[in-house]
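Here you go, one structure.
For this depiction, one protein chain was excluded, whereas all remaining protein chains were kept in their positions.
Up next, chain A:
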């Protein structure tokens, strides 16, 4: 009797607790008012996901040749590029790369010197105001944690499953969609204004399906063929397409935001396996201790 009714209550409370845990839904709204963001298949997605070194190297190339002329990434150091779990360039490559850049250093002669691996990635503009002035008033966001600063709001009940699948690729999905979401002209599908008049694109803005409000300051940054990827040693080549570039650079953005993702998950497996085994031993011990007690 007592057992049965406490069971019901228990089930109820468990259901309630599960919902409580689920309710921290992220109403990120990055894509609010925009089209549905398609989930991509990322090598780093899911609990077993790891970065694809080649993809990160390609993404870095896109970042360096295209994005970095307007976007800063001030939390990234050159040395990060040779760290394990990242693009894994060699130390010599990173030293050579850093030496191509100049950084401000008041202790150096003339106030500037070539960069070393310990230096941060140099920002393209001295301050936000300069960046705005050069970009028609729009501020190109810093790339350091951008992939985690964007998200996608999933409808019920998808967001509940996210807690169990560990889905956290909303930001990169959004970035990939954004880069592929440009229109040269305002499309038919554009939302009408509140008073029913057709969508008007402000001067100097561009139409994007996924950007909140659709009018984005950034001109389409990528197009087929703008970056030349090197051929692999085995003669294999990667398509030089917008789709490929946007996927690669989005992956690179994810690495910048979460450079320790691979080691984090590796540690996680060790911790979880330990905890599950330990819990099993604890349960056995608890059973043994309580064996003689009616409770």
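We adopt the following convention: a residue touches a chain if its C-beta (ideal position, glycine included) is under 8 Å from a C-beta of that chain, and two chains touch if they have at least 3 such contacts; residues count from 1.
The working rule: contacts and distances are computed from a predicted model.
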**Asked** Which name from "Secreted protein", "TonB-linked outer membrane protein, SusC/RagA family", "ATPase AAA" or "Cytochrome b" does UniProt give the chain that's left off?
**Response** "Cytochrome b"
**Fill in**
Given A:39, A:113 or A:148, the residue that touches the chain left out of view is A:148
**Prompt:** Just one of A:35, A:240 or A:271 touches the chain that is missing; which is it?
**Reply:** A:271
**Fill in**
Contacts from chain A to the absent chain lie at residues 1-3, 5-6, 9, 12-13, 16-17, 19-21, 23-30, 32, 47, 74-75, 80, 141, 144-146, 148-151, 162-163, 166-168, 170-171, 212, 257, 259-260, 264-265, 267-269, 271-272, 275-276, 278-279, 282-283, 285-286, 289-290, 293-295
